[in-house]
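Quick one: the structure is below, questions incoming.
For this view, one protein chain was removed and the others were kept in their places.
Each chain gets a letter, A, B and C, in the order it is written, and its residues are counted from 1.
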Amino acid sequence: MTKSKCIPLRGVIPPIITPLLDKDRLDVEGLKNLIEHLIGGGVHGLFLLGTTGEGPSLSGKLKYEMVSEACKIIANRVPVLVGITDTAYVESIGLAQFAAKCGADAVVLAPPYYFPTGQPELLEYLKHLVPQLPLPLYLYNMPSMTKVDIGVDTLRKAAEIDGIVGFKDSSGNMIRFHEYITAMRDMPEFSLLVGPEELLGESVLFGGFGGVAGGANIYPQLFVSMYNAAASGNVEEMKHHQIEIFRLRRMYFYGNHSSTFIKGVKCALNLMGVCSDFMAEPFHSFRQPEREKVAAILTEMNLLPAKLY
Amino acid sequence: MTKSKCIPLRGVIPPIITPLLDKDRLDVEGLKNLIEHLIGGGVHGLFLLGTTGEGPSLSGKLKYEMVSEACKIIANRVPVLVGITDTAYVESIGLAQFAAKCGADAVVLAPPYYFPTGQPELLEYLKHLVPQLPLPLYLYNMPSMTKVDIGVDTLRKAAEIDGIVGFKDSSGNMIRFHEYITAMRDMPEFSLLVGPEELLGESVLFGGFGGVAGGANIYPQLFVSMYNAAASGNVEEMKHHQIEIFRLRRMYFYGNHSSTFIKGVKCALNLMGVCSDFMAEPFHSFRQPEREKVAAILTEMNLLPAKLY
Amino acid sequence: MTKSKCIPLRGVIPPIITPLLDKDRLDVEGLKNLIEHLIGGGVHGLFLLGTTGEGPSLSGKLKYEMVSEACKIIANRVPVLVGITDTAYVESIGLAQFAAKCGADAVVLAPPYYFPTGQPELLEYLKHLVPQLPLPLYLYNMPSMTKVDIGVDTLRKAAEIDGIVGFKDSSGNMIRFHEYITAMRDMPEFSLLVGPEELLGESVLFGGFGGVAGGANIYPQLFVSMYNAAASGNVEEMKHHQIEIFRLRRMYFYGNHSSTFIKGVKCALNLMGVCSDFMAEPFHSFRQPEREKVAAILTEMNLLPAKLY
Partner (left out) sequence: MTKSKCIPLRGVIPPIITPLLDKDRLDVEGLKNLIEHLIGGGVHGLFLLGTTGEGPSLSGKLKYEMVSEACKIIANRVPVLVGITDTAYVESIGLAQFAAKCGADAVVLAPPYYFPTGQPELLEYLKHLVPQLPLPLYLYNMPSMTKVDIGVDTLRKAAEIDGIVGFKDSSGNMIRFHEYITAMRDMPEFSLLVGPEELLGESVLFGGFGGVAGGANIYPQLFVSMYNAAASGNVEEMKHHQIEIFRLRRMYFYGNHSSTFIKGVKCALNLMGVCSDFMAEPFHSFRQPEREKVAAILTEMNLLPAKLY
């Protein structure tokens, strides 16, 4: 466990998308470009195989390949977190062990997502699982996908399990995030990270450690700047960045489904020449009309054709 | 494809539980007992690795073992359906191919369950996937777990995809089931099966083909009798069986979570000497107080210590 | 309390629509036509100011007028039930007292629908309210509107409150309806009525007392026939009626909102020459394209221009 690198983790840790050439084939070139784009943009860590990374949609083989390739490319320049969320307990452990071998720094786990888990069952599950993991764990709240919304009491108890070092909340519920901050005030080494990029500023301002902003795949500098402004309490700068964050996100909403965010990010990266925009099943990438809208937004924001790195 | 055996499928096809000795170890002896108990009870088919079978909670290795062992034990005495639902497309195909090699008769697929899928995306996904499957497919509606409720129009269009031969609805929405019946009236070879055991009688009475009753793991004769009564329009008998079905189900509700049904079934089978009641993570089996209540119900219904087979 | 007339209530009790000439003006002529149409169609009672009657959308003054006019027209030919559901306790009592004076036979009450009520609070509320009512009460479960789904235990306890004589379940959850039947088996005088017309047949077949079928506004004979077939266990006839019920309901779904059912019923009655189709705010009646579709269905089912009574 490389304690200095990832505990406590602070800053912007993008959940990187998984560039694909086909249903079951990694776009390794694209992955290299993406990682350089992000590290060049100043991010403080990288999170592989999250929701934005389409982790659950990838075959076991492809997940392993992604971890192995990404760790090689990153080469210890920033901390690497690997998503090991799985409905099957044994598969989570297997992936964690592989991630450790590849040199990852921590793992990230949301509750198993087929059956809804109760809060006490979730705690029991963590007590069984965490001791078997070779890396520190960031617990991940993602109620829209996992059907369980990790309560403040559950977080408090989970934080006392040896090996759990942080928490990422993607509920989008800012009132709750303040509750988590309140509950964890006496454990100042426990990283509280926020998921939605729209809440990065205010969550850091009030005591959060940073965020796992999906849009940072496209424009890492913007989110790093927001993090810095919030961490130093520079309100005027925050307001300016918040406006930019809301300009960027317009490209995520061409469709009704939760996947449209990932489609937007992949489409932007493809237009910027970074990587393929192929989507894992059951989704398909944006088609021409949406593509043109994304291009227009990128152009308007000077993200196209400007080279960002 | 053994057309005569599973198309159209009619009757009671229990979603068999997966007997476990430990987190990742199959209770093969228990599986044998269970299969004999069910075939002896007159069931019309067996469905492996469904929700009741804790399919999503099992490792890839364990799923393959379950399919292989169960097919050997069943030895073509009744049609075998194998659940291949997975969030990763490639894994579903792999399991279907393995099931075909083991001699299974059909596969069962619910939508990928991490990301919510829209109806058009679901249809596209099926159009991509089904041609790659070596066995006929039963589509499976399980909205509480998959976050998508398969609409009547989607079913109608899916039924026209070559290779999709039936549909299992576990929504518990009986109004919708009547809509499915109405929509499929002109495709009389397409099997419409109902999930919840409480609705087996009326769904068959109004045109359904049968049911995937979880409680049939415990008391197959009861559900086979209900199916027969409903199929022949014997209302008086149906009423009698419905009362028994509601006596039986009292053992499924000692807890707040969706898993309590599986716990109840496994507990009953363990008390009856059939197999282990070990639950896959993140759940645990019923503890002593619930166990005693289940035993009391079994005794009251003459299911304990009576040998049922 | 006219015990012989409405306790226990059995059969088809349509929730009659409220014919309006304008936002706050009753279509008294239309109301007369409608009541004659329904009584002529053989219904077993009439329910005023329910959901289908747009009760909550009407001003206090208009509600009182509707009760007064309807009671005069019905003139004791069938039992009259009056919806008194209100978010304000005092208003419910006032309306019940007025209904009693007008000669109504019972009142119907769903939980207050602004704040969600817990089950224990609902019971307390009923214990306070019911003794102040001059008429017997039918409790009404309408979770999609009231935000509380009346549990089996709550029903059991409510049934023991003196003055509560029956229950109407509009949850659409047929599994639950079987649970209510099971729980109330030892109180054979307590009327269990089902809301959704699609479930009338099977609920009566398994022990229900009848239904509050909205479509009976249009075609009372169909639902009365279904009730009779189900009450006498005539399965073949039930199947035939069920097909007709599903042909009729096609006219309720031209729009996305829960109000489209009422719009469809009012439109059909208007086309049949019975009454105005004006909708209370915030809704508007079907426009020409939907109107033509409704007309086509009515014609196909020989409900237009045929005189039904």
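What we mean here is this: a residue touches a chain if its C-beta (ideal position, glycine included) is under 8 Å from a C-beta of that chain, and two chains touch if they have at least 3 such contacts.
Worth saying up front: this structure is predicted, and the values here are computed from it rather than measured.
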| item | value |
| --- | --- |
| Which displayed chains the unshown chain touches | A, C |
| Of A:D27, A:E121, A:D169 or A:E198, the residue in touch with the unshown chain | A:E198 |
| Among A:S68, A:Q242 or A:S285, the residue in touch with the chain that has been omitted | A:Q242 |
| Sole residue of C:L129, C:L200 or C:V235 that reaches the chain not shown, by the stated touch rule | C:L129 |
| Touch criterion as defined above, residue of A:L21, A:I73, A:A100 or A:M174 at the omitted chain | A:M174 |
| For chain C, residues in touch with the removed chain | 23-24, 51, 56-62, 87-91, 111-118, 121-122, 124-125, 128-129, 145, 255-259, 280-284 |
| Contact set of chain A toward the excluded chain (per top definition) | 172-175, 178-179, 182, 196, 198-199, 202, 205-207, 233, 235-236, 239, 242-243, 246 |
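Here is the rule we go by: only the chains that are shown with their structure count from here on.
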| item | value |
| --- | --- |
| Whole-Å separation of chain centres (CA-atom averages), chain B against chain C | 37 |
| Contacts with two or more other chains, residues of chain C listed in rising order | none |
